[in-house]
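One structure is given below, represented as structure tokens, and several questions about it will come after.
A single protein chain has been omitted from the complex, and every remaining protein chain is retained in its original position.
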Amino acid sequence: MAKLNAADIQGFAMRGYTFPVARFVFLEIVDAPSGQALLRRVLDQVTTAERWDVKPDSTLNIAFTYQGLVRLGLPDATLLSFPVEFVQGMKARAEVLEDTGVSAPEKWEPAWRTGGVHAWVGIYAESPEVLQRRCKILDDLLAETGGAQVLHTQDASLLSDGGGKYCAKEHFGYTDGFGNPDFDGADRKSQPGQGKLTADGQWAPLATGEFLLGYADEAGELPVAPVPHLLAKNGTFMVYRKLHQNVATFREYLDEHGSKYAGGKEKLAAKFVGRWPDGTPLELSPERPDPSLVNDPARNTKFTYGSDPEGTRCPIGSHIRRAHPRDAFGFNGQLVNRRRIMRRGLPYGRYAQPGEPVTDAEEHGVIFMVLNASIFRQFEFVQQQWIQYGNDSHQGTDRDLLLGKHDHGGRFMIQGDTDPANPPYMCTGLRNFVELRGGEYFFMPSLTALALIATDAVDPR
Amino acid sequence: MANQNGSIYGLTILSPIIDDPKADISHDCAIREYLACLPRDSRSPFAVLSSTHLARLVVMDDVIFVGTPAKEEHLQSKYLVFESNLDGDLDTYLTRMATETRDMVDAVWGHCYGYPGTQNVQAFIAYMKKCQIDTTFFFADVNNQTVRSTLRALKVQASVAEFIGSHQGKLPEQLLAGFRAFYGNVENMAEPVPGHPQEPGTHESIPLQKTMAARHG
Partner (left out) sequence: MTNINGKTYAMTAITPMKSWKTPILRVFFFLLGRIKPLQAKLVNLSFIHFARWVVVKRRGFPRVSDAQPEENLHYDYLLFFSNFNGTWNQYIDAFADVLADGLDLVWRWSEKFPRSRPVSAFKRYIALVQFDTDYYYTAYPRATTNDVKAAHRVCAALEDLGKSGRDMSPADFNRAYLQFVIRVQKDLGATGVGPIGT
């Protein structure tokens, strides 16, 4: 297995940055010559995956939509070799993803409704002041080269814990950030439970090709990738989704059912997701949260569902069990290995502390980004088959409680047993707790590929 | 018996389609046109032929040339392929085809060589058996339930889920009374209809989208 060339891979693709604030800048490229000129200047700014001796105070990464690549003047034969779902763009895939009803493109916020995004620039920083400075550098490059216009920007940041510090919670009150997949060459501390299961029940890294183009994937071949090879290698595909959270509705729902559920409100919240709000996995600690477990990376994601086939510890339809079934489908988890997604994300908007008044309409939610070698086989599959549907987990057409589309009510069954604190309980009348406000599919090229594009040197076969 | 798996019979029929260059519409095209307009929901003739679990009809133009060094060869006739997974025995099924779905059978098999019509049921059965190919290996996930019992079970399942949801937290007396009424209703449930009633917007009626690979899969 090849050692990865970290200098060639964009840092965003390899690891989640731990900076607290970010701005995502969406650009429209003016034309090929000035766009390429801009890209030549931006190249120096792009953060790679190389290890930091000294942590920088900010990072910058860039990715392009299909239309952006068209505008940058890539040859037709190259453009046609990109995967279909990327070419169409996320808006056109609304039926596949069931981004319909309240999440339909017609209901997206104006900037995303208009569309026309060519490029995403992601800037992370250690403070708002540093963020401003880095963004100014980008603005200056835009002004100098005239290569692109800013269509709109999106700010995001870790939420405040109410005591002036950042915390890892999202707006529904869950601590997030567990369970990113581990792959060969990832060059970061891996945690048991992040990779794939081996025949003897250990965890091993997934094939690199599940997350980076140009490497063997779990099917034993190179994933579908654009030509030429040099354009694709070390690149990846990114999904960007702005997910609005209906915090008021969610809190009301949790209150209503929390008072009826014999296990209590906090346990009910845990059953929705499969982790207690503090992140303790239900599978390992079904009765109470356990801070020592959560804070131990060697344990906090190390579990399987094989000893819980009835779902009495972690409900079969709970969020993490749907999104990453591990061994729940049998076959030692083999059906799951090609459906893993790398998640990056940051909340946006003000966090209403528990008890503080809040409305659904307030601007708050999560910027949800996914990295994978194949949007169709990985992200779209998980979204379509495991979030918006339940047949693989034998839950019929039941959808994920948090992310599913519940236009006509919907049900979530919490499996239980004869323990009075763990009864079977059916959550009925599910609402749309999350709504899509916009998003797109992007290609995140390697440094080499960026240079190829910037110098108009892409040569298809 | 290779055609049988538990209580399910696997019927495979290959009927050679008439080749008549002088016909206005060729016989294979006529079959295709007819099938394109035939309802696939509860108005389907196969819903009438109610012992049918799943069935398909395929007009097979020719065998496929898979590429050198395989040899290229061609069928002399096109074949109508009929695959059906059904309850009960073959003779009963074929008899019901001839008597209860006469129009469809005539419209489809009327374009095939040697088709004797449905007036003489025995002749029809003999013809179909002549076109039958034995199944070499037949897999059935659920091989011990009839169409009727499965349709009923699906309806019961939905009712049970609804009952459980609406009776959470009820006191024991209310629960028992509610259950007695519920169970009585289930026992007297109306016979469910095979296939599905056509509704606007259901998946069955989504038109083929013309955009490039707009459909997933």
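Annotations
Labels for the chains are A and B, by order of writing; each one numbers its residues from 1.
By our rule, a contact is a pair of C-beta atoms (placed from the backbone, for glycine too) under 8 Å apart; a residue touches a chain by one contact, two chains touch by 3 or more.
Bear in mind that the values here come from a model prediction, so they are computed numbers and not experimental data.
Shown as candidates are A:8, A:28, A:98 or A:170; the residue that touches the absent chain is A:98. Residue in contact with the omitted chain (choice from A:248, A:335 or A:451): A:335.
With the whole complex as reference, residues 95-96, 98, 218-221, 224, 310-311, 316, 330-331, 334-335, 337-338, 376-377, 381, 384-385, 388-392, 394-398, 410-411, 413, 415-418, 423-424, 426 of subunit A touch the missing chain.
Even with one chain removed from view, subunit B keeps its contact list with that chain: residues 8, 10, 12, 14-16, 18-19, 31-32, 35-36, 38, 40-41, 44, 46-47, 50, 52-60, 63-64, 66-67, 70-71, 73, 75-77, 79, 81, 83, 85, 112-114, 127, 130-142, 145, 147, 149-154, 156-158, 160-161, 164, 171-173, 175-176, 179, 183, 186-187, 194-196, 202-204, 206, 208, 215-217.
As a working rule, only the chains that are shown with their structure count from here on.
Distance from the subunit A centre to the subunit B centre is 42 Å, each centre being the mean of its Cα atoms.
Put simply, subunit B touches subunit A in their complex at residues 161, 164-166, 168-169, 211-216.
Across the interface of their complex, subunit B is touched by residues 84, 87-88, 92, 95-96, 260, 376, 380, 384, 411, 425-426, 428 of subunit A.
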